[in-house]
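Report on the structure given below.
Complex shown without one protein chain; remaining protein chains in place.
On to chain A.
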């Protein structure tokens, strides 16, 4: 009668929940996207330094399980690292543990952020900002030495 039951407060697993972000370029319905996100083994990792290597990412994310593949995010024009990547695990449970225990900790002295990804497709390894990097690096006002210095629009002001 009772052995199988659990409590909803114990079922809450907020670190594993979907965030508000939905990829606008996703081909399919919202419903499809969320279904894929809920069973995905792939994580998007953001706020990396441009200098963070695949090796470092492998070492850190390997702590929650065996990694199937890492795909570095690239500047669309320069084809160099632009501060994000995808980490795909063999098992969903390992990806969940990364969301619980690695998200929000530091890599290369930077707090990194992980989020569910619906799955890598060719083309998604490129930044979507106008200058080729990530959108967030187009408009930001601050100086970030690990991400090319000032944001692109700010940089433009220095180069007439």
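Just so it is clear, contacts are C-beta pairs under 8 Å (C-beta built on N, C-alpha and C of every residue); 3 or more make two chains touch, one makes a residue touch a chain; residues count from 1.
Convention: contacts and distances are computed from a predicted model.
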| item | value |
| --- | --- |
| Protein name (UniProt record) of the chain left out of view, among "Nuclear cap binding protein subunit 1", "Exosome complex component CSL4 C-terminal domain-containing protein", "N-acyl-aromatic-L-amino acid amidohydrolase" or "WD repeat-containing protein 43-like" | "Nuclear cap binding protein subunit 1" |
| Option touching the unshown chain, where A:72, A:95 or A:118 are the choices | A:72 |
| Contacts of chain A with the absent chain, listed as residue ranges | 1-3, 5-10, 29-31, 53-56, 58-60, 63-64, 66, 70-72, 97, 100-102, 105-109 |
